[in-house]
Structure formats: C-alpha cells, structure tokens
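For reference, the structure I am asking about is given below.
Removed from the display is one protein chain of the complex; every other protein chain stays in position.
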Amino acid sequence: MTVSAAFASDNAAPVHPAVLDALIGANADPVSAYGKDPYTEHATQRLRDLFASPDAEVLFALTGTAANVIALSAATRPWHEILCSDIAHALLDEAGGPVRISGAQLTRLPSDDGLIDPAELERRVARRGDVHHSHPSIVTITQSTENGRVWTASRLREFVDRAHELDLLVHIDGARIANAIAALDLDPAEAIADADVVTVGGTKNGQMFGDAVLVRRPERFDGIRFVQKQIGQLASKQRFVAAQFEAMLTDGLWLQTAAHANTMAARLSRGLTAMGLRLAAPTEANEVFVQLDPAARERISGYAVHQPDALSPVFRLVCSWATTEEQVSDVLQRLRG
Amino acid sequence: MTVSAAFASDNAAPVHPAVLDALIGANADPVSAYGKDPYTEHATQRLRDLFASPDAEVLFALTGTAANVIALSAATRPWHEILCSDIAHALLDEAGGPVRISGAQLTRLPSDDGLIDPAELERRVARRGDVHHSHPSIVTITQSTENGRVWTASRLREFVDRAHELDLLVHIDGARIANAIAALDLDPAEAIADADVVTVGGTKNGQMFGDAVLVRRPERFDGIRFVQKQIGQLASKQRFVAAQFEAMLTDGLWLQTAAHANTMAARLSRGLTAMGLRLAAPTEANEVFVQLDPAARERISGYAVHQPDALSPVFRLVCSWATTEEQVSDVLQRLRG
Amino acid sequence: MTVSAAFASDNAAPVHPAVLDALIGANADPVSAYGKDPYTEHATQRLRDLFASPDAEVLFALTGTAANVIALSAATRPWHEILCSDIAHALLDEAGGPVRISGAQLTRLPSDDGLIDPAELERRVARRGDVHHSHPSIVTITQSTENGRVWTASRLREFVDRAHELDLLVHIDGARIANAIAALDLDPAEAIADADVVTVGGTKNGQMFGDAVLVRRPERFDGIRFVQKQIGQLASKQRFVAAQFEAMLTDGLWLQTAAHANTMAARLSRGLTAMGLRLAAPTEANEVFVQLDPAARERISGYAVHQPDALSPVFRLVCSWATTEEQVSDVLQRLRG
Partner (left out) sequence: MTVSAAFASDNAAPVHPAVLDALIGANADPVSAYGKDPYTEHATQRLRDLFASPDAEVLFALTGTAANVIALSAATRPWHEILCSDIAHALLDEAGGPVRISGAQLTRLPSDDGLIDPAELERRVARRGDVHHSHPSIVTITQSTENGRVWTASRLREFVDRAHELDLLVHIDGARIANAIAALDLDPAEAIADADVVTVGGTKNGQMFGDAVLVRRPERFDGIRFVQKQIGQLASKQRFVAAQFEAMLTDGLWLQTAAHANTMAARLSRGLTAMGLRLAAPTEANEVFVQLDPAARERISGYAVHQPDALSPVFRLVCSWATTEEQVSDVLQRLRG
C-alpha cells in the first residue's frame, strides 16, 4: 500500500501552478547572475511594500533553515546569546546550524506552544555585561509557531516592545508567516510588529524553493550578504527564486493559498474534536496536533504523519495550499473507523 | 543600450527546456520531503552509475559554493589545513565560506592556471604531526579549472595518486565537470580518477539549481548530512533538484550541452587569436580568457564580461549550452571593428 | 574600609608555599619548551597513578575554563550536542566558550544543585540519528558541583554507566575535584568513576595557575593537543605548570589543603544554621550557600561575597586552603550582630 504524504507536511505538497508559470516565464534571455536581475528587483520591492518596510534590505535564501541561519548569524557575535522558545525550529530542527554558524549560545525559554511570555526576557538579561556570561542580543520567535499557534498583533507588539526595551533584537521565523497573516486577517505589517528581521517563508506555501530574509534594521546586520554567500545561499540563477515570490505575492495569492490551508486545518480540527479526540494545541493556523492511541494511528496508516516526540502519542497533521476537502474527509472517516 | 549577459557566465544562461519539463513532471502528488522521494533515489543511482561509484553517498546541494563547503567541511577538523590552487574558487570566490564553516586553514599552492604540480604537495606535509602547525588533510582541485583548463586523465591520476600516498584526501570542485568530461571525451569516471569527493555541477550546465556531492569514501566524511542540513542545503522539496539532474543525466544530455558550450568557446577562441588577440590561457573547455586593450573592450561594451583582476586587462568570456553561433560571430565581428 | 576577598572565592586565595617553592626549584637550567621537560613527565605520571589511569593522556591548561573548552571541543564535532546541568559552569560562566570553540549545541538538563538524574539522559538521545537534530555525544558534570554538592561514588558510577549505555561520553569538570575527593574520603579514582575525560583543577586549590586534562579514552579525543595549542594553552614554559602539580600531588598535599577548606566550610555552615539562617544547598565540600536578608548582608559588608542570581538573596561563601578559623569566626560573629 502506498503511504500518502498529504498531511506529512506542507513542504510535501507540490508546487502551485502559478509558480511553475513564473519559472517558465523567467526562462528567457541570459540575465546577470547573483541577483542583479529585474526579477529580484521586483520581488524585493514587493516584499518591502507588503511589510511596509521601505528601507528593508531583502535577501533570498533557498530554505527556511538557511534564512534563519543567515539572519541569526549576521545579528550576533560569537560571544552573544540567542534566546528562543523551547520548541523553536532553530533549536530542535536545524541540526544546530544557527549555533555552529553564529558561534553564539542558544538558550531556550519556557513557552506556551512557542508563545513566550515577555517577562521571561527580563531575567535573561540580568547578567549582561559580565564577561563570564554570554551576552544576550536577540530573541527569535516563530509566527505561526511550531505548534501551530499564532501570535496576535497585540501580543506580538507587546513582546517586541519589551524586547526592544531590554535592548534585544527580535527575529521572526516566518516559515509559515502567510498562514499567520491569513489567520489574523491583518495587514502583513501588523503580523510582524516592529521586528528587526523576518524570514518570509515561500517553500511551505506553494513555492518550489525560497525563503526571503527581510532585514528591517540593516545597520544591525552588517555583513549579512557575506553570510548568505558563505553558506551557499546566493543562487547564481536567483531570478528563479525571485520570480516565485513575485508570482505568489501578486494579487494576494500567497494569502489565498495560506487561508485555504488554514481552512482545511480548521475543518480537520473540528472533525477530530467532534469525534472526541483531544488536541494537543489549539488549531490556529494550518497545523493540527492530535492525540491518537495506537489503534487510531493504525486506522490512518495510509498517511505519513509526524510524531514530534517519540515518547508522546501526539501526531501532527499539516494542511497545505493543495489539501482537498476529500483528503480531510478521508482522514476523518478512517478515524471514525 | 541593454547590456547582454550572454558571455558573462554560464550561470547567466537560461534553463534547458528538458529541465523545465522535468520540473513540471515532478510536480504531481505530495511526496515525502527532504530527499525521501523516488526522484532523489533515481538521480542518486544515475550519478553512482555514471561515475562508477556504486558505494558513493550522494547529496544534493543548491549551489556550487554550498557543495564545496559541505564537502570540505565534512572532510576536515578545525585544526586541519586544506590545500588549493592560487586561483581556486574556494579560495577567492566563496567569501571565505570554506574556512568559516570548516575552521580549517586554507593554503594556496602555485599552479599553472589551476593545474597543480604534485611535487607541491610534498613540501606541504613536511610539518605534519607538529602540534604547532595545521594538519594538512585534503587538497581541492577544480575540473575544469577556474582558468578554463582541463586536467587530463593521466595528469589527474598521477596527482590523485601522489596525494593519496601523502595521506591527503582529494576533492574535485566540478562546477564545470561536464565541460571537462566533454572536452576529454572520456568516461566520466576517468575524469575524476580516484578522487575522494566530487562536486558535480548542474547549475552552470543548464539546470535551474543544483550541484551534487558525490562522496566516494563515505567513511572519511562522517556527519556530512548534518553539515548539509546546518547550512540550509537540505531542500525540503528536494525532488525538484533531483529531477533536474535526472533530466540532464539521461541519454547524455549533460555532455551534449557541455560539448556545445565547449565548441562555441573553441570557435570564439579561434576567432580571437585569428585577429591577433592574445589569450591569457589556452581554451580547453567553455571559458575564454583574452587580453583586451581599452578600445577593444569598448567595442564589445554591449556584453557584460568578467575581469578577474582589476589590475590586469584580461577578460573572461564564457559559453554555455545556450550560446549561439550568432552570438559568437557578433562578438568577433564587433572586435574586428 | 577595605573589603576582604577571603570568602569571595577559592581563587582569591594566595598560593600555597609549597607551590612557590616548586616554582623556584624548577627555575634552574634552560629546558625544552612546550612540555618536553622532566617536570611535565613527572606530573603526568603522578596524575595517571593517582587516578589509576595508566593509559591516560595528560594535558596542562592554564585555567579551568580552558581545560573544559579543550576537553569538550576535542570530544565533539560541530553538529554534536553537549549535555550539561542547568547550573553548569560551562553553560553559565565561560562566556559561551565551549559553544564557540566546539560549534556544538549546549543543552541544559534539570538538576538537583548540579546533580543530574540519569533518567534525564534517556529522553535527550531519542532523536539521535535524525539529521535535523543535533547529535548528543557527551554529557558534562561537575565534581564538586557549582552549588557545592558532591557526587557520591555510587551515584556517579550509576550516572556514568547509564551515559555509556546510551553512547554518551562523560566529562567531569573537576575545578574543585580535590574538595570532592577529600569530602568523600575515597581513592581519587573512585571519585571519577569511569569518566572519559576529567579536568583536574589546581588553581582553586593552592596553585598559581594550572588545570590538567586527564584524557582517559584518548582515541575519542583525536587532535586534542591541536585544540590546546590553538587557544593558546600550550605554555612554552610548561615546566612551571607541571611543577606546581607535582608539588601539590606529592604526599597528598592537594587533599590536605582541600580537606582544610572543606572543614572550614563545614564549620561556617554549622555556625550559620545554628543562628537560624537558611542554607540554599547542603554544604558538602568547600562552598556555603546561605540566604541573607539585606540587614545580614550589610553586617558582613567587609567581605566580598558572590551572589549567583541578582534576583535571589542567596550568597556564596567559599573556603580555601588559606581560610582560617579566625576568619570563619569573624563572619559568624558579625552576622550574630
């Protein structure tokens, strides 16, 4: 029996047709390599406009891990400390890349499904200035979080303001930021508050490759383009990354695809709770975390699903731009037995 | 006036139609992410077969710099020394990435356009074992070289054998290895001799993205997949990298495109020398290095061309799979004045 | 008013007279630099004998932080994870040095004053093998701990055995290992169980400089002497470090000085509890952690004492080889008011 990857992750999904069209459209004449091309220029401007960041520097990386590594490394010196939540992708799912490349210590803070209480920041800066102790300089949060939660605009604003008061930069890992924006139904700029650097995910939202880094305070990210180059993230044929962003960001397509994924997740979530299953986290974007006993898991053995912690019977089902109502219904029906 | 990038670099070229077709073809159902997909399996096997390396481990990176960084970092410990030629891409054109990520010292050896005399290796290992001195462990060479030269099979074999006798691993930066193989008209396996790790370039030879790392002695590259992940080179939708390789490697397409580029370069080279211009290096693959005085350079101001050293009037013209006879003729005609 | 450093730390103490004598005694003829001297040979053998580790490699570093950095860096690759307690010196008081130099992620485990439950190790290795996640390879513990606790021989043995079963190396930060051995009244070899690498502190126990690294499984610490050299810890005049160790390790002097420090701490601790003050941790070696209200702290304002956490009214008083009964009595008397 073939196992379907339909709910395995949003990066198991195929590429949106508009993205393929854009790739084909960008494949005309020779153009200058390494981002000196009109596609890059357009996509850069589009990102600045959408996030109301006219002075932002924009880089295009090839994966979300890369975008995080670039942002965090350029923000830090190797005696700094990076703060993150206890479920941060940068902590648990990037093979230690942010630590290796930055040389900085990465310290986890307790969180509510990735949502960190601003009060946690305060005690982390208590020893700042002491040469025996790493210097905390940046906090990274994820929007939407690794557990599928969404920072509300007010909560995010409060958090970022508190961080800034404590002289901490704020990085948003936005691998799924489109899902957060769609869920909040807000202007994109409000979904990032006054964060200093944001990685804007494309890969999980219909693109083939590409996560952008929106550097909103370039003066604090000196040398970031060198970092990008050093880890092999400056694509020579960058037009093909930029063209994908341009396609998705035009006419709000990126938010439509994200909203669809959210809608499918909500439907799935409602179906699961309706049959008495217990969610491990509220479903606020496109990811559903549900407890399944072995029998239930067996019933949907035709689907590959991620189990974040081998010691806990919680399974993650992710919806994407390509998830269909039929797929959702099929999962629910199988679980009903 | 628009400036044409037709000879700026082979990475300024568009993508080969077969590659676009492969991307479209791979865009069907959801498939597992991070390389657990049939496209990766096929392309992996294809590379093993072509290079007669049945036990090789194969990784797919997104850029040539990344492929080099992964290979060199995984081969070394941070007290090692990496040897390279005085014009190595890893030395001059990767922003110091190989040094930063590996922590190893990178030492340049004199060369003839990137071709290193094996005798150079000997004196570099004289202090091995002395804890005051970096431990030389690997030498990286480029096939075809940064100056467009090709290691002949016998010369390469002699070099690799000498390196191995001195207990040095050998890395081949094969960003343009297809051009070398096509120029040598050899079995691919002979164009890499018994090298320990080879990066097989796709981007410069018609692909959109993708350089593979062929690890022929996996036991000496412990943890290489972690390095790949850490620097954001493990594409979640890796099928789209693998599918490109599969398309190019099928029915020898990669060698046909490379041979075409070589042919165009040879034609250009002959035309330049016929009009009395002086080459800075023999044209052996798809790159032509020619001395141009300011007036001559001005005559082809409609073409962007790379000047490797601002203090020297040598210009590089690169041909690609997409270079046409008309473009070559146009350059020659303009230079004739 | 002069503030006394008598209880500030054991590294505020002067140097033991026997150490000074040894320095003077070693200052004769020219001898080979970088450890090729008879003092190094003797001290090396002494450490091997005392810790029943005839095959151990021994290095001499100049500080405790250096010894930890060398041991942990040589044990790890930059995609590894180092486990430690939540109060580890390597985590909180080495400015991020172990992370910067190793490139490895450093993960804190909950502990009881630095004593870690072996069960904590198990869940940390659950994702081992997954390239998205750092590879846990070593756990570091401190004997005696940063809160002045001592691992009993049985507890330590159980911990080390469990770690080894899980294929984790064990590092002991022994900056105060003499105090632990003296407190346990055991053979030194039993106070380290089957740990793979131990830093043996000298500086805090009467020496001027010097912490040794006892590498009990040299095959797992390939290149460790390069690391020592790279961070400037290979003293050219190493005889003067080795001679200090030789002096202290002869006729059990190191354990007598440590036992004296422990005795003074016990006396201080008893005095504090007798007057109703509350200890923050049991006094098991030479450090006393006591809660003091502002008035009490003010009464001993003539003494510099360390407050580990600015948000908590716990103060640390450390006794050394040089602490006198009069000093202890003076502190107690002042606190009694």
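All chains are identified by letter, namely A, B and C, in their written order; residue positions are counted from 1 within each chain.
Rule of thumb we're sticking to: a residue touches a chain if its C-beta (ideal position, glycine included) is under 8 Å from a C-beta of that chain, and two chains touch if they have at least 3 such contacts.
Every value quoted in this text rests on a predicted model; they were computed, and no experiment measured them.
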{"item": "Residue among C:109, C:186 or C:304 that touches the chain left out of view", "value": "C:304"}
{"item": "Selected from A:142, A:230 or A:323 as touching the chain missing from the view", "value": "A:230"}
{"item": "Candidates B:10, B:94, B:211 or B:284 - the one touching the absent chain", "value": "B:94"}
{"item": "Sites on chain C contacted by the missing partner chain, in the whole complex", "value": "4-6, 8-9, 11-15, 20, 23-24, 27-33, 61-70, 94-97, 100-101, 203-204, 208-209, 226, 229-237, 240, 304, 320, 322"}
{"item": "Touching residues (missing chain, whole complex) on chain B", "value": "78-81, 91-96, 99-100, 103-106, 123, 126-127, 131-134, 309-311"}
{"item": "Absent-chain interface as seen on chain A, which is shown", "value": "34, 77-79, 103, 131-132, 135, 222-223, 225-230, 234"}
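FYI, only the chains that are shown with their structure count from here on.
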{"item": "For chain A paired with chain C, centre-to-centre distance based on mean C-alpha positions, whole Å", "value": "42"}
{"item": "Chain B-chain C separation of Cα centroids, rounded to whole Å", "value": "50"}
{"item": "Gap in Å, rounded to a whole number, between the CA centres of chain B and chain A", "value": "33"}
{"item": "Junction residues of chain C, two or more chains touched", "value": "78-79, 103, 131-132"}
